[in-house]
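Structure provided below as structure tokens; questions to follow.
For this depiction, one protein chain was excluded, whereas all remaining protein chains were kept in their positions.
Up next, subunit A:
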Amino acid sequence: MSITGIEAPAVEVRGLVRDFAVKGGPPRRALDDFDLAVAPGEVHGLLGPNGAGKTTLCKILSTVLLPTAGTARVQGLDVVADAKRVRPLLGIVFGGERGLYARMTAAQNLRFWAALYGHGRREGRRRAAELLERVGLGPRADEAVETFSRGMKQRLHLARGLVGDPRVLLLDEPTVGMDPVSAHEFRDLVEDLRAEGRAVLLTTHDMAEAEALCDRVSFIDGGRLLRCEDPRVLGELLSRHERVRASGVPEALAARLAALPGVERVRATGPGAVLVETDRGGAALPVLRTLVEAGVTDVSTAPPSLEEVYLHLIGDRGMAVRP
């Protein structure tokens, strides 16, 4: 909280730089003059390709990594100077199967972390039971984590991140390894967190997930913030640049596809295989129709890749997103 009584941003990052030493070379800049603000109760997506600097940002916010320059604050507290006061405010969840005590049960894991977040025995037990129910692991509470599937471990991770009752959640690719049903439940859970007034910084490669969940989305690449957008922009880009993949397409047919309105280009991806890229909403439909009428049956549609959306994002409105 600030002195004026206005709640400080849940996360506020200014001019953040992080360099890593590289053996026998110049340092690698993982974050480059990065700015970000997340309001209390906001679900903020951080979208970027591999190596963009997402995890580096999460590590700095979670106080396990020092910035090279710039500042990062959590609810107004500096993550370097006030690290001790920042830690209780945060919940950390990262993807994958690690970070759990495999031989302990799900409930024991949560009770362990409840204690580390300052809760006594009784409160720890209560929280563990409640959170296990919440993430759908109630029936497996007393089984060793090593017997869990990937998605189940991921759910337990989420519960672990919530055990300290955090005001700010850092979710670094939390849905890696989840099946679509779990991913859907995850979305509901994030909605609940938002309703409870918690801020969420959600790192992901999954544009559909970001679009569905986030109040705002920041695009990061090469450690720099490309732009911060309303997720609707993302949704629009996703449908506008839908792609059609087909195989068994003769050259003449490919040429006809290329001439259809809204088709940006037709790329050959193998013998007889093509990838049709569109740049207008609804343009995929005539492409599909043409293919099916020509007797091509191996046809599928897909959203554009993150890289393509990037190109369009930058290309559509000019390169100068950020000085």
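Keep this in mind: a residue touches a chain if its C-beta (ideal position, glycine included) is under 8 Å from a C-beta of that chain, and two chains touch if they have at least 3 such contacts; residues count from 1.
The rule is short, and it goes like this: contacts and distances are computed from a predicted model.
Undergrad: There's a gap in the complex where one chain should be. From "3-isopropylmalate dehydratase large subunit", "Lipid II isoglutaminyl synthase (glutamine-hydrolyzing) subunit MurT", "ABC-2 type transport system permease protein" or "Acyl-CoA dehydrogenase", what does UniProt name that chain?
TA: "ABC-2 type transport system permease protein"
Undergrad: Among A:Thr63, A:Ser182 or A:Ser218, single out the residue that touches the unshown chain.
TA: A:Thr63
Undergrad: Which residue, A:Trp113, A:Phe148, A:Phe186 or A:Phe219, contacts the hidden chain when the whole complex is considered?
TA: Checking each option in A:Trp113, A:Phe148, A:Phe186 or A:Phe219, the one touching the absent chain turns out to be A:Trp113.
Undergrad: For the chain not shown, which residue from A:Ile92, A:Met152, A:Val263 or A:Val309 touches it across the whole complex?
TA: A:Ile92
Undergrad: Over the whole complex, note the residues of subunit A touching the chain we left out.
TA: Within subunit A, the residues touching the omitted chain are 18, 20-21, 55-56, 58-59, 62-66, 84, 87-88, 90, 92, 94, 96, 98-104, 108, 111-121, 124, 160, 164, 172.
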